[in-house]
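Inspection log for the structure reproduced underneath, given as structure tokens.
One chain of protein is taken out of this complex; the other chains stay put.
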Amino acid sequence: MDFELVRKTLQGQGFMKLIGARVDRIEKGLCELSVDFREELTQQHGFFHGGLTAFLIDNATTAAAGTVVREDRVVLTAEYKLNFLSPAVGERLVCRASVIKPGSMLTVVEGKVFAVKDGQEKLVAVALASIANVPAERVG
Amino acid sequence: MDFELVRKTLQGQGFMKLIGARVDRIEKGLCELSVDFREELTQQHGFFHGGLTAFLIDNATTAAAGTVVREDRVVLTAEYKLNFLSPAVGERLVCRASVIKPGSMLTVVEGKVFAVKDGQEKLVAVALASIANVPAERVG
Amino acid sequence: MDFELVRKTLQGQGFMKLIGARVDRIEKGLCELSVDFREELTQQHGFFHGGLTAFLIDNATTAAAGTVVREDRVVLTAEYKLNFLSPAVGERLVCRASVIKPGSMLTVVEGKVFAVKDGQEKLVAVALASIANVPAERVG
Partner (left out) sequence: MDFELVRKTLQGQGFMKLIGARVDRIEKGLCELSVDFREELTQQHGFFHGGLTAFLIDNATTAAAGTVVREDRVVLTAEYKLNFLSPAVGERLVCRASVIKPGSMLTVVEGKVFAVKDGQEKLVAVALASIANVPAERVG
């Protein structure tokens, strides 16, 4: 798939704009997204919200799968699982997703989320996702 | 735990306000959250974004665990897994979380997400979450 | 799919025989398996081994999906997640799997595992599984 199409698809999402996330990198089998800290993205202790971490994983893993899908298919998130390792504290949250195994029906993708504090990255969440490759005409 | 405290904790989150989600119900072992459709919550096909579904699951499962935790502990999301079943299309998205097994260290919670279209609910995602019960003094 | 074919497929597995598990029930969207306690199925505390619980979930969820698959497809386990709730202590371990959502590519199935002690069932594990429906000619 055209990497620029993946980028534009992400940037065109209403939820991506509301959150203010950036597409930092799209390559074959890879996607990196990030978002800067602001009060609107926090949970009750002032950390980045876990739901924000999940959003980055959702979008980055699906986009990474989108870079390796056949031309006549589109990607849809089938499922993912994430583990939170540490509080997400810092000035920025970064998610890197990389394809573990492309498949004709399902692509398996790994996601890692890092909180950047004083310029230092710390791993705060890990994820495994299954992304479905669906015939383009089936999605409206 | 005081149910009103759980409700206030949710309502005080910056991310909850940005998304505009409501706390519809808090009872022992249960939490229900919902959010109305708006363009800002969508993915590229105009459906509710999968990351929004994950956010509701994150908050509702943790809050449900919060209703059964000991007084001297607080709840922290340890991990969850969600499966997307159908496109989330409709005027409203509702998440219901219910405790499957309270534990001294971990509480296991089920989450179900429904899209409401023309007043009809349709199950669009299911989840299993593990919520940690942590001594209150350990969380800043 | 022919329920008897699902049953025979399970019963013909080498691993199923080694473990000594039974197919107690196969119906549309449902599969129930069980196994009696013996020393050979235990972990270090004498409980049923977690890997045995996972085996029952693997087989029961895939078989349940097999009861609703199209005639020209076969089922393959794509992924699952399981949570252990309590030690699996008793004279018998039972797994019940039921289809949550049949799909053309993926079927989502729920699994529950119960330990039977003195005739009383206790829920000891819950699972969510994604089962792929693959064109029959692709599997050797």
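Points worth noting:
We call the chains A, B and C, going by the order they appear; numbering starts again at 1 in every chain.
Here is the rule we go by: a contact is a pair of C-beta atoms (placed from the backbone, for glycine too) under 8 Å apart; a residue touches a chain by one contact, two chains touch by 3 or more.
Computed from a prediction, not measured in an experiment: that's the story for all the values here.
Interchain touches from the omitted chain, evaluated on the whole complex, reach A, B, C. Take chain C: the residues that touch the chain left off the picture are 9-10, 12-15, 17-19, 38-45, 49-52, 54-59, 62, 76-84, 87, 139-140. One chain is missing from the display, and on chain B it is touched by residues 78-79, 81, 105-106, 128, 130, 132, 134.
Where chain A meets the omitted chain, the residues involved are 81, 83, 85-86, 100-101, 103, 108, 110, 123, 126-128, 130.
Note that only the chains that are shown with their structure count from here on.
Centroids built from CA atoms put chain C at 32 Å from chain A. Chain B and chain C have Cα centroids separated by 29 Å. In terms of their C-alpha centroids, the spacing between chain A and chain B amounts to 20 Å.
Annotation for chain C: residues 81, 128, 130 touch two or more other chains.
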